[in-house]
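A quick write-up on the structure given underneath.
Every protein chain except one is present and positioned as in the full complex.
Labels A, B and C are assigned to the chains in the order they are written; within every chain, residues are numbered from 1.
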Amino acid sequence: MPVTNETILQWLQRSAQVLHENNAYLTELDSAIGDADHGSNMDRGFNAVITKIADMQEADIGTLLKTVGTTLVSTVGGASGPLYGTAFLRAGMATTGKKALETADIVAMFEAAVEGVKARGKAQAGEKTMLDALIPAIEAGKQAQLEQVDIPELLKRMAASAASGMQSTIGLTATKGRASYLGERSVGHQDPGATSSWLIVQALADTVAS
Amino acid sequence: MPVTNETILQWLQRSAQVLHENNAYLTELDSAIGDADHGSNMDRGFNAVITKIADMQEADIGTLLKTVGTTLVSTVGGASGPLYGTAFLRAGMATTGKKALETADIVAMFEAAVEGVKARGKAQAGEKTMLDALIPAIEAGKQAQLEQVDIPELLKRMAASAASGMQSTIGLTATKGRASYLGERSVGHQDPGATSSWLIVQALADTVAS
Amino acid sequence: MKKLINKPEDVVRDTLLGMAGAYPDLLNVDVEQQIIVRKDAPVKNKVGLVSGGGSGHEPMHGGYVGYGMLDAACPGAIFTSPVPDQMLAATRAVNGGAGVLHIIKNYTGDVMNFEMAAELGAGEGIEVVSVVTNDDVAVQDSLYTAGRRGVGVTVLLEKIVGGLAETGAPLKQVAELAHKVNSQGRSMGMALTSSTVPAAGKPTFELGEDEMEIGIGIHGEPGRRREKLANAAEITEILTNPVVDDLGLKAGDEVLALVNGMGGTPLIELYIVFNELQRILKGKSISISRSLVGNYITSLEMAGCSITLVRLDEQLTKYWDAPVQTPALRWGR
Partner (left out) sequence: MKKLINKPEDVVRDTLLGMAGAYPDLLNVDVEQQIIVRKDAPVKNKVGLVSGGGSGHEPMHGGYVGYGMLDAACPGAIFTSPVPDQMLAATRAVNGGAGVLHIIKNYTGDVMNFEMAAELGAGEGIEVVSVVTNDDVAVQDSLYTAGRRGVGVTVLLEKIVGGLAETGAPLKQVAELAHKVNSQGRSMGMALTSSTVPAAGKPTFELGEDEMEIGIGIHGEPGRRREKLANAAEITEILTNPVVDDLGLKAGDEVLALVNGMGGTPLIELYIVFNELQRILKGKSISISRSLVGNYITSLEMAGCSITLVRLDEQLTKYWDAPVQTPALRWGR
């Protein structure tokens, strides 16, 4: 069963809810190695997204995701605004006109998103950023695609890889983003952006599973 | 045995020492109902006094006390500077030219000092100020003079009355000085100026007794 | 105690040395005599304006010395009135032949020390007139007490009266304007935290996470009452209403509004309070025609604010607008 535009809407709503519930947690992570705003940034952005997509039941997935992207760019600010904004914009461009996504579409959508984050943020794997959750996720997705598993299983594996990628940030020294100012002191703390990335991927896996 | 200029010098030195030792205590009292500076004010002033009178072994008591008065005026500031300054100036005027004080001189000296404080501060008994230690002290002094006790005993009684006067300030509502701004909230706290006044009178009693 | 200081006993001296270096074109700082004097003092035939008080209220008063405001300031020890020697030295330094006005905040210590200085100045043939500010409505005015404290109005008075003095107006007229400004202004303040006197080494009072002090002065002392913490809108009401009532402000009145920080409160919060103040006054049809928002009369690192309103007329507005050039207030030149 493909992922429909209705599933995507549910995913976005679930993401908004999960990010809202984790507002304080994300901010706490950002307090340790950043500036204590990642939770409120994500919550503000996805709250705006929910309002924006409220009447978009008929829209195709590309339009939906592009709307999410521009909304995040216009409401989040900080580092995460342009990064998540670009991610969703690119995801939308990769799914233009589609009302349903097959396995290959899903992988392509995530790949486009991650490439967008890399381009916008000029970062790569191992720099203690959201990419450390997103890159393992997309790699797991590709591997699952090769293994021809079904979509729920593919997303489950992506989410699991995002989770372990997120955990791996604890041991990393930050070289990009605000945490890089802390140098060695950034080690021992989990990256907030990697955490919100995992939450969003997990939300899709959970939406599709249920 | 009369009180000599040497005794007065010893008294001033002892006062400086006692005020220095009670710096933190006086400031703590002033924190509760004032601005947390009475201890350092008195310590600074009497420290300057000690330097000033270091070479005044030959001076008469009047000259000594007037020097104390002008030094306090010039170094203490706040409310206590002009008040203690005036007190010592007036005490010095009441003892001009004397190298020894008999009972009557001592009573007159304190009376002049207390009148000076009243005139300078426009306050009276019961307003929760240093006068609530000084007025009972001078009254006890006059009574002791009537009873013709010796000088050590007279000063002992003055100090005891200053002490109970000081304690009586705990129950009073301040109507003068900084504590008056607290209104009813000033009740329950001992007045810092009454406390330093007691310390100074007690220092004389102790000097003469030893 | 966490402060950017060396030794507590060096705080005033180090501050004066710092000010001397920061404003070499505006100020002559005499570290020995502990006075801050306008660079071009004494200005011939101009009334000299002298103020002073304990340190710990920066930028008051040293930051208000300069063209169009004070001619000299005497900073005492922290929260301690300066001594008559300082005031006398300042009075001498600014006497340009037209007499000297002492601007005194109503505290027993300040009043008595200035009194002694004025006597000494008069003894030297300098004409000295004193004006005492007492604008704090948190304290009830009474003949039988020390009366109201002088707080925020002092700053505004120094500016307005400084403007008049710069025109060469005689001492009598300058003093009259000072009395007028004082009579047209009222203030009230509150604290979110205590401050710490360096020599004391610990906070003057303790306040719970959900408490605030209402009706504080500027010496780090507790206020008239302790209340449960409120939001900016409620706090601004608590401070503004007694000021408006006591001053008898009516619809149509124009005011100069000062939203003042106590030292540890950032500007962003003061703008929020100012916004609440303009909302409240708008509701009463009182218009804020001039305003000042910032840390102008402080209490070391205390967090909190005070609100001062001065009823304006043409004269007061004119001298408020007149050019001023001091470390802390500057416009028109």
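In the analysis below, a contact is a pair of C-beta atoms (placed from the backbone, for glycine too) under 8 Å apart; a residue touches a chain by one contact, two chains touch by 3 or more.
Quantities reported herein were computed from a predicted structural model and do not represent experimental measurements.
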{"item": "In the full complex, displayed partners of the excluded chain", "value": "A, C"}
{"item": "Residue touching the undisplayed chain, where the options are C:64, C:107 or C:274", "value": "C:274"}
{"item": "Residue numbers in chain A that touch the chain omitted from display", "value": "24, 27-28, 31-37, 39-41, 44, 73-83, 120-121, 175-178, 180-183, 185"}
{"item": "Interface with the unshown chain - residue positions in chain C", "value": "2-7, 11, 14-15, 17-19, 21-22, 55-56, 58-59, 63, 192-193, 209, 212, 229, 231-233, 235, 263-276, 278, 288, 291, 293, 295, 298, 300-301, 303-305, 325, 330-333"}
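One rule holds for everything that comes next: only the chains that are shown with their structure count from here on.
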{"item": "Centroid spacing, where centroids are CA-atom means, of chain A and chain C in whole angstrom", "value": "54"}
{"item": "Intercentroid distance (Cα basis), chain C paired with chain B, Å", "value": "32"}
{"item": "For chain C, residues that touch 2 or more chains besides their own", "value": "none"}
